Structure formats: structure tokens, C-alpha cells
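Note that one protein chain is taken out, while the other chains of the complex remain in position.
Residue numbering begins at 1 within each chain, and the chains themselves are lettered A, B and C in the order written.
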Amino acid sequence: MSRVSIQAEDFDPAAELAALEASGGGGVASFTGIVRGEGGLVALELEHYPAMTTAQVERIVGQALDRWPLLGVRVIHRHGRLEPGERIVFVGTASRHRTAALEACAFLIDWLKSEAPFWKKEHFADRTQWVEARAEDDAKAESWKR
Amino acid sequence: MSRVSIQAEDFDPAAELAALEASGGGGVASFTGIVRGEGGLVALELEHYPAMTTAQVERIVGQALDRWPLLGVRVIHRHGRLEPGERIVFVGTASRHRTAALEACAFLIDWLKSEAPFWKKEHFADRTQWVEARAEDDAKAESWKR
Amino acid sequence: MADLTLVYFAWVREAIGRDEEQVARPAPDVTIGALIATLAARGGGHGEAFARPEKLRAALDQRFVPLDSAIGEAKELAIFPPVTGG
Partner (left out) sequence: MADLTLVYFAWVREAIGRDEEQVARPAPDVTIGALIATLAARGGGHGEAFARPEKLRAALDQRFVPLDSAIGEAKELAIFPPVTGG
């Protein structure tokens, strides 16, 4: 069971966890990304490439399913304008084994952070700026290819 | 902010996640362990060493706080009789950085699985048996000491 | 054969002032990098967006490819900064 949503709306991590807990695995791992309100940030604006995003995320979920014995995978990525404290992204995994659930969760969020076709723009009171890609994120995603 | 509970009662992962999301970090990682109903298991019985358990878990949470820049840690471990599908354990972590949240979560659950003073007895329709320790779990916990 | 559709994201889109445009299809062996250089020579928004190719990434028909890839028969070429998702 795997499901990917790219959406503007917020989501409910509790409902997602409940579905994963019901998948019959012994362990459920999750990661939720939240907008940080540092440096006077007023909002983040997330742009994406709709023709590409869902297909790409589904492809990487397929890789995770090939690599780990997962009973459930759920990925949600929001786009549009998000304010500090709002959720951006959710990855949840269920498996009989805790290590599989935790590793697959880390793999998916590393990939989403470094290779999914999303671009973030920071809005401050007096200016806006596009976030620059971080070499560290690329290195994380690269480490899974070893 | 860190909190440890050793309890017979069930817990609500949603409420725990909500508290962690509010801790100001950019990422919240969690792991929930569930009783698997394999091989005709009717129930698990978890015994622990009350004089030791909370102190030991608080010590290891302290190690996680020393090792990763965490804004929140929550550990819940149940004892008593648990049926298949019931939650046994919850670890939740919040950090500015996703890698810190994910690694600390994996570290804590590996430790709980291999070194916390809990013993599991499996109840089947016609017999009971104490679960034997798995060398694999010890190796996982050991790997964090490198 | 039909024109090539270019799609732009993030500051590339903002500099050019549109999220999509059609251009005359180049020969199949023309690379993305060469097309970008041609477009940069128009100046204006294109000149600004494409001034530093090392800051650009591309996808051909929704697949990430290096800038030295030939455009071939692709229908859609996307040009954008390195992704910053999640």
C-alpha cells in the first residue's frame, strides 16, 4: 500500500499514522517537516513542476519498496504559500521491522529534500528571496546510492 | 523539553506529535512499535524493572540530547498485557534539522529494544514462552557506540 | 515537427516573466546548453535568466538531464535552478 499526494491543503499526521499502524507491520516511522520562522520569515512559497512531481515521487517510492520490506508508504508534499509552524511534508512508513521503516523514511525525506522538483521562496517583511540548494542535501541523497 | 513515561495505559501518537511539532523545530521524527499478531499470538506480556526503567530511559534520553541538537524528545513504553495491533512503544524527536531528528529517533528505539529492562512473554492459545534476546538488536545498539 | 515547449520555474521564470513559451525546434543534436546560449543572446529577461548556466538545471520531457544532453525529439524542455524541496 503506497500513496503519494502533492497538494496545497494541510494534512492530518494522526490520520496518516493510524492508517499505517493498521497495515499490520510491527513498526511505523514518520517524519513531518515544518516551516521554521527564523530570521523574520513571514511565509514560504513552494513552487513545483506538476507534470513531473507526482511521477518522480512515485518512482522513488517504488525504489523504497524494492529496497525495504515495507507494508505501507505515505508521502505528502504541499505547495503554495505556507507560514511558519505549518507542515510542508510528511513521510510515513510501516514495516515488520523497525530498521526498514526508519531507513526507508530517512531515504524518502532525503530524496524529497534534494531531488524532488520543488523550489522555495522566502518571504520577509521587506523582501523575498529564492532559497539556494544546499550541497549537504545533495550529499545526503547521494549517500543512499552507495 | 524531554519526557519519559513508563505506563500500562495506551497513548495517543497524534497528541505527542502535535506537542513535538509545536517545539519550534523544522522536523519531527517518530517511531511507533505495534504488537504483531503472528503465529497465532494472543497477547504479549511485558514485565519491567520499575526501580530501574525510568532512570535508565532518562539517562539514554540525556545521551541523545548531548549528541544531537534536539528541541524535544518524547519516549513512552508500555508494560503489562498487550494484544496484537496495540501500541507498545513510542519515540518522538524534534529538531531544526531532519537528520538529527531521524538519527536520534533511531538511536533511542534501538536502545529501548536492546537495553531497556523489559522482558516479553508471548501468550498463545495453548502455551506461553519468554521471548529470547536477538543478537541483531544488540548489534544495532552497539553500532551507536562506534 | 512541432515547436519545442520551454517551461521555467523559480527565478528563471521570474526573470523571463513567463512560465512557458514555444521556440522553433532546433536540430536534434543541439544540446540544452547550446540552446540556452542562443536564448541568452536575446538579452532582456532571457539574458538575465541564462547568464550563468552553472546555476541552471534541466529536464527533458519531465526527466532530469545534464545540460550537455542533446534535445533530440523531446516535446518539453524545463529549465530551472537546483531544486530546494521539502
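Note that a residue touches a chain if its C-beta (ideal position, glycine included) is under 8 Å from a C-beta of that chain, and two chains touch if they have at least 3 such contacts.
None of the values given here were measured: they were computed from a predicted structure.
Participant: Looking at the whole complex, which visible chains does the left-out chain touch?
Facilitator: Hidden chain contacts in the full assembly come out as B.
Participant: One chain isn't shown here. Among B:Ser5, B:Gln63 or B:Ser114, which residue touches it?
Facilitator: From the options B:Ser5, B:Gln63 or B:Ser114, the contact with the absent chain belongs to B:Ser114.
Participant: Which parts of chain B are in contact with the chain that was left out?
Facilitator: Given the touch definition above, chain B has residues 33, 46-49, 51-52, 55-56, 77, 88-89, 109, 112-121, 130-134 touching the missing chain.
One rule holds for everything that comes next: only the chains that are shown with their structure count from here on.
Participant: Give the chains in contact with both chain A and chain C, ordered by label.
Facilitator: none
Participant: Could you please state the distance in Å, as a whole number, between where the Cα atoms of chain A are centred and where those of chain C are centred?
Facilitator: 27
Participant: Could you tell me the distance, in whole angstrom, between the mean C-alpha positions of chain B and chain C?
Facilitator: Each chain's C-alpha centroid was found; their separation is 49 Å.
Participant: From the mean C-alpha coordinate of chain A to that of chain B, what's the distance rounded to whole Å?
Facilitator: 23
Participant: Among the residues of chain A, which ones contact at least 2 other chains?
Facilitator: Residues 33, 109, 113 of chain A each touch two or more of the other chains.
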